[in-house]
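Here the structure is laid out as structure tokens; the discussion comes afterwards.
Our next item is chain A:
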Amino acid sequence: MTNTPLLELKNLTTVFPTRRGLVRAVADVSLSLAQGELLGIVGESGCGKSVTMLSILRLISTPGRIAAGQALFQGRDLLKLSDGAMRQIRGKDIAMVFQDPLSTLNPAFPVGEQIRESLRIHHIAQNHFAREKERVIELMSEVGISSPTDRFHEYPHQFSGGMQQRALIAIALACEPKILLADEPTTSLDVTIQAQIMDLMRRINEARGTAIVLVTHNLDLAAEFCQRIAVMYAGRLVEIGTTDQVIETPQHPYTRGLLTCIPRISAQRTRIEPIPGNVPDLANVPPGCAFAERCSEMQPICQNDLIPFFEIAPGHLVRCLRHSSATPD
Partner candidate 1 sequence: MKAIKILERVLTTIPIMFGVAIIVFFFIRLTPGDPVDIMLGRSAAASQREIEQLRHQFHLDEPLHVQLGYFLGDALRGNLGYSYIRNKPVVDLLVERLPATIEMTIGALLISLIIALPIGILSAVRQNSLLDRLSMAGAFLGISMPGFWLGIVLILFFAVYLQILPAQGRISYDVELQEVTGLYVLDSLLTGNLPALKDSLLHLLLPSITLGAGVAAIIARVLRSSMLEVLRSDYVKLARAKGATEWDVVMKHALRNALIPTVTVVGLQVGVLLGGNMIVETVFSWPGLGRLVVDAIFNRDFPLIQGAVMIYAITFVLTNLVVDILYTYLNPKITL
Partner candidate 2 sequence: MNRVRMIQFSALAILVLLAACATPTPQVIEKVVEKPVEKIVEKTVVAERTVVVQPTAVPGRDTLVVALARAPSGIDPADHSSREAETVIRNLYDGLVTRDKTSGVHNEIAESIKWLDTKTLEIKLRKGVKFHDGSELKADDVIYTFERVFKPNAIEFPQPHTALRKGFLGPFGSAEKKDDYTVVVNFTAPWPAAMQMLVHTQIVSKAYVTKVGTKGLIEKPLGTGPFKFVSSKTGLEEVVLERFADYFGGAPDLTPVGKACVSRAVFRVIPENSTRVAALLAGEVDIITEVPAELVDTLKKVPGVQVKSVAGTRPIWMEFNVTQAPFTDVKVRQALNYAVDKNLIIKKVYNGLAQPLGGALMPTNNFADPSLKPYTYDKAKALALLKEAGWTPDASGMLMKDGKPLAFVIDTIDSLRPVTEAVATMLRDVGIDASVRVWEYNVVRPKLLARERQAYVGDWGDSAFDPVGHIEAKWHSLVTGSTYGRGNFSGYANARVDKLIKDGEIENDVAKRKVIYNEAQKLIYDEAPALFLVLPEAIEAAAARVQNWAPASDSRENLHDVCLK
């Protein structure tokens, strides 16, 4: 692995003005992604993981905006690129797979056409129709869509959920991107299909060296798939580490809470304990630790100031005062 990460987020902050106040959906997120790496971002829905992904591609819709930070792709700050230059990156270098395949595919166009569009936009096949179509069919069979020649002209509603997701992946892969942002790619699918899709993504990673960011609420899935995991809560990262570090020695109470919520066959514990309380209002996040109110180990000091990251092991960062003995990052 090279020294410079493929993608590096520095203090990325994305805000949405609402009637109740300014919502900081992504607050001060710093992360890095290496070439070919499999990174998981885990958190409850609404914690800002999807917004983080959209922020990288600068697809935050108004009135939301990226308020601060940097997103360095191969050393270039994406946030400073012109619109045209940004379009060159989207789909070509960084592609995204969205969570609900049915609503993400355009109902008005045939699936093959939608895959071909990626090729056309980035002139992958010199805008030569026959060559483009050939490549689309290749892609479709690569992602496991059976009889691609026939299905080229079919519409999204004629596809099953799994096939739709495969088609989405095909769209994302069309230009052989360096990074694939997969936002809950399997959430709406049933379990067997889920496994197939994850399997497909792993093969892509292995075959092409595509770095994948897997965004999921399912810690288990992330644990199975990823090399590194970042846990997000209320717009902030609360714990980052290798999969082993995060799963075996979770240090943030929230991560631990997430782990107890998951029924695990391997674990001794059989009781599932939901985390008590609710996610705080993002327009009104209390100072200090955002999780404090729900935390069983909360101390008064937790609610005072913003908690910094503490590096408790090499590469294992956690935002929790219980580790204040460790050096703040």
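Candidates were picked such that all candidates are chains of the complex that A comes from, given by their letters.
We take it that a contact is a pair of C-beta atoms (placed from the backbone, for glycine too) under 8 Å apart; a residue touches a chain by one contact, two chains touch by 3 or more; residues count from 1.
What you see is a predicted model, and the numbers here were worked out from it, not measured in a lab.
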Candidate touching chain A in this complex, from 1 or 2
1
In their complex, what parts of chain A are in touch with candidate 1?
54, 57, 59, 61-62, 87-92, 95-96, 98, 100, 103-110, 117-118, 121-122, 155, 157, 168, 171
